[in-house]
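What you see is the complex with one protein chain gone and the rest in place.
When the chains are written out, they are named A and B in that same order, and each has its own residue count from 1.
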Amino acid sequence: MKLAWEHYIGLAGLVLMAAGNAIGLFWAPPEMMMGDVGRILYVHVPAAWICMVIYLVAFAGAVASLATARPGADALVESSVEVGVLLNVLLLVLGSIFAKPTWGVWWDWDPRLTASAIMCLTFVGVMVLRAMVDDVERRASWSAVTTVLAFVNIPVTYMSVRWWRSLHQVQSSSSTMSAEMWNVLWLNTVALLLVSIWFVARRYRIARDRADQLRAPPLEVAP
Amino acid sequence: MTGRPLAAIAAVAVAGAALAWIGMGDLGENLVYYWSPSELVAAGAKAHGATIRLGGQVEAGTVDWNPDTNQLKFVVTDGQEHIKVASVGAPPQMFREGIGVVVEGTIKDGQFATDRVMVKHSNEYRAPEDGEKPDIVTLSEDGP
Partner (left out) sequence: MTDGVIEGQWAYVWAAYVVTWGLLGGYGLRLIMGAPKPRPPGGSS
């Protein structure tokens, strides 16, 4: 039996993530000011980056869905929005766990945190809309429009730490991080990207399958 | 089922316009997460009474932690103005002289009274050099 292409990517992602997490936990050095708590960086930051990448895929799918009305584009919206929300929830939970020992609070309504929470709520809104609209064509166009609009907030969320005063620090770069930490961060980011590609691809197939069944219900077998 | 390229263009245009409005508009002026010590002083009486956030650096040599009364006193500065802060409870682990903080509270008796001290971490992540240990300061019994 031949495996679908995404399984190779998913398997590679799983292995890389296990290795990258282990390296982040046990091999990477503790951070000078945060100590071991700094290791949360290696799961929190990849979640943020890949979450935004997957939302970008949803945006592209939504534009394509509006322009072409192809079922494949709509299935891409359905799958990438769901995976984006998954990573968004993970991002918020990890951020909260990171914030308590470092900032001293679980949460505060600073611009970055507020924008991230809005980002989660708006895409959950797209999912709820999809669940409520039964008509396939309406569901496709409505969720495409709302996805495009919800996407406005992604650049805002990314730039929020630069546009406004915030508790959250601005983005780190290779010049603000020790090389061994930066490399571990990238390893974990690539790993999560691969795992997320597997998520989107698998979820896409389920979405296509369901849509096909709606269009052409399976024949009932006569008794 | 036919596509509607115009609808796609319109949706992207609306999204782009909204983004430009947020990014270049004066939302930044209205969305102030914390006040600097200078702004707080300039605001004068306007800043009294309301719960506000003050952000700045913990001035060196001003930290006074009393574990018996659970009182923490320090000065927040932006290099121009200096605001005395009175806080209750132990501060976050990363609290130290020179670090950025955001405190939430009210102005009371000429001081900024707060029970919510938040530490700002920079975007720098540094590994300890050879022989160094993570530089974690605890405000233990004998003070920082």
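As a working rule, a contact is a pair of C-beta atoms (placed from the backbone, for glycine too) under 8 Å apart; a residue touches a chain by one contact, two chains touch by 3 or more.
Everything numeric in this text was worked out from a predicted model, so none of it was measured.
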Option from A:112, A:130, A:168 or A:203 whose C-beta touches the chain left out: A:203
Listed residues A:12, A:60 or A:89, member touching the removed chain: A:89
Those residues of chain A which, in the complete complex, touch the missing chain: 21, 25-26, 30, 35-37, 39-40, 43-44, 47, 83, 86, 89-90, 93-94, 97-98, 100-101, 195, 198-199, 202-203, 205-206, 208-209, 212, 216, 218
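Methods note: only the chains that are shown with their structure count from here on.
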Chain A and chain B, separation of their C-alpha mean positions in angstrom: 28
Residue numbers on chain B that touch chain A, as the complex places them: 1-5, 7-8, 11-12, 14-15, 18-19, 22-23, 28, 31-34, 55, 91-95, 102, 116-128, 132, 134-136
Residues on chain A engaged by chain B in the complex (per definition of touch): 28-36, 38, 41, 62-64, 66-70, 101-105, 108, 110-111, 137, 141, 144-145, 148-149, 151-152, 155-156, 159, 163-167, 169-173, 176-178, 180-181
